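One chain of protein is taken out of this complex; the other chains stay put.
So that you can tell them apart, the chains are marked A, B, C, D and E in the order they are listed, and the count of residues begins at 1 in each.
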Amino acid sequence: MKMNKIPHLKIMYLNPIGFDAYDPFFAEMIKDNKFPNTEVHVTSLNSKVGLMDNLEYRTYNGLISSELIKATRQASIEGFDALIIGCFYDPHLLSAREISGDMVVVAPCHSSVEIALKLSNKFSVIIGQKKWENEMHHAIKSYGYGEHLASFRDVEMNVCEFQKNHDITANKLFQAAEKAVNEDFAESIILGCTCEFGFYQEIQQKLNIPVIDPSLAALKQAEQAALLKKNYGWKPSRKWSSEAPSEADIAEFGLFKEPFEFGNRIIVN
Amino acid sequence: MKMNKIPHLKIMYLNPIGFDAYDPFFAEMIKDNKFPNTEVHVTSLNSKVGLMDNLEYRTYNGLISSELIKATRQASIEGFDALIIGCFYDPHLLSAREISGDMVVVAPCHSSVEIALKLSNKFSVIIGQKKWENEMHHAIKSYGYGEHLASFRDVEMNVCEFQKNHDITANKLFQAAEKAVNEDFAESIILGCTCEFGFYQEIQQKLNIPVIDPSLAALKQAEQAALLKKNYGWKPSRKWSSEAPSEADIAEFGLFKEPFEFGNRIIVN
Amino acid sequence: MKMNKIPHLKIMYLNPIGFDAYDPFFAEMIKDNKFPNTEVHVTSLNSKVGLMDNLEYRTYNGLISSELIKATRQASIEGFDALIIGCFYDPHLLSAREISGDMVVVAPCHSSVEIALKLSNKFSVIIGQKKWENEMHHAIKSYGYGEHLASFRDVEMNVCEFQKNHDITANKLFQAAEKAVNEDFAESIILGCTCEFGFYQEIQQKLNIPVIDPSLAALKQAEQAALLKKNYGWKPSRKWSSEAPSEADIAEFGLFKEPFEFGNRIIVN
Amino acid sequence: MKMNKIPHLKIMYLNPIGFDAYDPFFAEMIKDNKFPNTEVHVTSLNSKVGLMDNLEYRTYNGLISSELIKATRQASIEGFDALIIGCFYDPHLLSAREISGDMVVVAPCHSSVEIALKLSNKFSVIIGQKKWENEMHHAIKSYGYGEHLASFRDVEMNVCEFQKNHDITANKLFQAAEKAVNEDFAESIILGCTCEFGFYQEIQQKLNIPVIDPSLAALKQAEQAALLKKNYGWKPSRKWSSEAPSEADIAEFGLFKEPFEFGNRIIVN
Amino acid sequence: MKMNKIPHLKIMYLNPIGFDAYDPFFAEMIKDNKFPNTEVHVTSLNSKVGLMDNLEYRTYNGLISSELIKATRQASIEGFDALIIGCFYDPHLLSAREISGDMVVVAPCHSSVEIALKLSNKFSVIIGQKKWENEMHHAIKSYGYGEHLASFRDVEMNVCEFQKNHDITANKLFQAAEKAVNEDFAESIILGCTCEFGFYQEIQQKLNIPVIDPSLAALKQAEQAALLKKNYGWKPSRKWSSEAPSEADIAEFGLFKEPFEFGNRIIVN
Partner (left out) sequence: MKMNKIPHLKIMYLNPIGFDAYDPFFAEMIKDNKFPNTEVHVTSLNSKVGLMDNLEYRTYNGLISSELIKATRQASIEGFDALIIGCFYDPHLLSAREISGDMVVVAPCHSSVEIALKLSNKFSVIIGQKKWENEMHHAIKSYGYGEHLASFRDVEMNVCEFQKNHDITANKLFQAAEKAVNEDFAESIILGCTCEFGFYQEIQQKLNIPVIDPSLAALKQAEQAALLKKNYGWKPSRKWSSEAPSEADIAEFGLFKEPFEFGNRIIVN
């Protein structure tokens, strides 16, 4: 069977916070970078999870979990081919994958490392706060990439500060990346927050090594995963640890009774 | 300063499900095993999380997360010295520890392994379904105990079946434990579900090796942690990755605005 | 800048043996599966490396190394965006990546595992001979995926036997895959030889879990890598361990003086 | 059966050196911190092992081994519920556990890490000399805690210097702990020598993170282990690698013929 | 400087037990296999350590430690170039190395694995009892060879049984080795007890893979180490963790006051 064309792909980019101010920025990025035939819904969780604009704490990460699970189930039911959990902590990735039905779930940290390690042997991650490192390091080690990590470098900024003054942020990210290269022997750089968007090209040009933008990485890996699913049937396993709850149990326990209400959606065609 | 007496300890045993049918059983166990001067509140999350009687799926685990975080914060505010997350998956242990204030958080899997490894060099865990292994194995490896794990053995039972027919369960658990000893070279056994209560003594007697009951293990390790906190100030660190969100941020983001409503509480004095 | 279209991609699929009998089969597969705008050259090394039709031995792997390096350099000079080293041993992947200039180098084992682990938590690899396991296991561990490997299962066949009798091979691969699932608890299957082509769909359908064809996996990951390179400048790092020899040294040492002569090329447009 | 009361516990605190000058200090600490109903015998090995006041060298560690084994056996015969090997190297912990009969054996390093990791994700150990690190690091890795270790920091003092000038020691320990926090990102501190007693509170107060005193940690974990043994039968396994020599073999080989003579005992009731 | 000749080498082969019945057998083996110019003293510890003829228990291992340390010091003072600790547990190897002065210390397990891994990628160890595995596995992992270990296989015999009936032992060792090859995919075999002497050649011939005799391996590696020391000054480091106690401290603590009295010595010239 001929599988040359890119089929219509339906992808959700979900900011896993109860706050939609960032959605337009990601929508714009997606508009410029998706395949022509890809439909992307950019949205956030709803305000039930609180109004924090970041997941810098495990507490926040814990608070969004239930709604993220419900959102994943909903996206699967709506027929999305792939879901992007739009936060560099890759929050609840394995849990979301369990309930995703035939939808593939990807996330920025995992996606970025996959790209960086095809282009170099060691990468560093530029984060906002030292605080973030423990949880992200844990994720990277659990994926298996711990031995290839050169370092984390932080710029002492919060998530919400990255987009306040572009020059200051660009400068801080560049300096941290440069130190990662010169002192930690990084061969590639990953920007360790989806809100560090808009900076990768300039740093890449200055340092002349790959600098990976995580939300862009996640978008393109999501399209790839969606494509492979549609063309080759490479959809999530439901065997052993990948088994999902049965529909009978879901009904009995009264789960997912009402459709999940996302925040506003920006649909990018 | 003299610290010989066991101070009054206030502990919460929280079944992290939206279903309180098991609470009386745990209350009874606690009544018989707590220090005289310990006050234990046995409770569950509320029905917002769904009515499942188990966390056998990462999906369920994800669904209870937000309420568990809120419950942890609430218990901390109410002045509990220690919180037990009463499920062998130790769900969201690190997240709960972050928001627990001065309250120590313990969980059955971690508590059980600590006990087993003082008494033997290798342990096996007897679980209900093969499905559980991946998530529990991940936890045990992240604690650092992976090299001491002899095996998981499953008995092909669901959580809710363990207490249906005591003889059948006793027999299945014994047979699995015996195989773990003879074929996997386990030197001690951990019962890998809090609902496997009521069986450890019989198996221990038959096999003549330590058999750890996880909820009992968690209760006693919680009392120990509470005692050390009160007497020596050994309370949770709030530095680096253990830092909690600031009260200012919590207020700004509208988190924890209303007191968390636990399910019914059984207070054991 | 708008990056929605798939640019023209130029990819080489290189069978790293001195024997071109398999080339037409891969060309046919590629024809059916590449993007319309991708140009793929399917070729092999030349007969200098010997006439073996497989790399089942480290010896053979060693014998093809020099020509593979020269071929990689040549492909880079010819302006290919990505090179596929078409053997599941991923032979000399890091060495080829060093000398590849701006061309990205991918290989089937690495590509397959990336896909399998987005769809499951544990995978097994179905190989021809027990002999292969040690070298492939070493590669998988060095990538970081060792903890996610359920098992290798072999079918006691040589590379050249896979395509002799389709029914026998199909049956043997299925039985090995089924055992990997039932006895080793694999959640997905990777066919561990590019010559196991033509079988993945049938086994996937029967087992209802993802079954990854390695040459197809490599083709699609190569297109993805080429696309990311062209659109975002994500090309190989040349820093630290990724540094390549200088052109001055190459000239001084008399390396790559003459253009590398590939075997016959099948050009798939 | 009701197990609410703390039974009478009989614990030995054994300084594993041939030198009893430290015993009164530990007895005083124990007096202030044990349960009312616990009987602790504080003692040392006898002078057969030499008169060194420390185990800073593997040589010394080797020299005390035989007597430590004999002492362990003797304590077991005398009916102690738990034995504390009172040195932060945790010398011969696994060997002592083998011959301890129904007595549980604990040690300060292991006990301290258990406490620190309930309160934080990373700990540092403050030692006297760089020399100590290799052996202690090896122990911590063998327990499984290597990934949670932030660093060792040394204060360039010998064991016997810690108690000479309290102000100097307090200052040095504080400075090392502060560096561990600020430069190595420790979230909790363990004082890495039982002779660093008397300092934890002050440093804890200044740094506002948990600072664990190792002999106090060992005392309380010993009481806990003794309690669990008496109430729940959680006594040492004697299966597989935990099997002890048979009494027949012990008799045949002429081992433990005479009761072991401890140094002077201070009995704390 | 010309270093072609093998200098006079003085080596001690020390059976670390208080029992000299095996000494003549090892002396005979050594006589046949040492360099002409090597002088080997074969001896045991004295009866102070007890009369056990094996170190199958950590208890016994602990009981011989002090005397082993004293013996090591004594051998160093007597000018031996190398010491062999003649037991496959490699008991107290790091401790003995610390106090060995300019003498190199080797041991059978470590020596055997070094040889096996130059000849194969995976080895199995044939031991007497399952009991032995935990301690030996720990040693092999601490050396770094854990990933190359195919398996332990036990023959359910005690140390003292190996030489009782040569035919029975030969048969059992062969069968275990054959299973290690066929079921565990071992590529070489190590006999995991110095008392398994006299069997390696026959098994090696039958299986046609390397079968390493551990005492022979230790002898030849000891000669090699002694040679390198004498010719190139490659003697033990005394820096950092390899630092030994100072002579001043040894004197102050009253250690090693009297020369250590070995058991009977058989001197092989």
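We take it that a residue touches a chain if its C-beta (ideal position, glycine included) is under 8 Å from a C-beta of that chain, and two chains touch if they have at least 3 such contacts.
All of these numbers come straight from a predicted model, not from anything done at the bench.
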Left-out chain, listing which of the shown chains it touches: A, C, D, E
Among C:L83, C:I99, C:A116 or C:V181, residue touching the chain not depicted: C:I99
Selected from E:K122, E:R153 or E:K172 as touching the chain missing from the view: E:K122
Contact set of chain A toward the excluded chain (per top definition): 121-122, 185
Residues in chain C touching the chain absent from view: 49-52, 56-70, 92, 94-96, 98-99, 130-131, 133-135, 138, 142, 240-241, 243-245, 249, 252-255
Where the unshown chain meets chain D, residue by residue: 130, 133-134
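Definition applied: only the chains that are shown with their structure count from here on.
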Contact clusters after notional removal of chain C: one piece
Furthest chain, CA centroid comparison against chain C: D
Chain centre separation in whole Å, for chain C relative to chain B (CA means): 46
Whole-Å gap separating chain C and chain D, where each centre is the average of the chain's CA atoms: 55
Sequence positions of chain B contacting 2 or more other chains: 94, 121-122, 130, 133-134, 185, 240-241
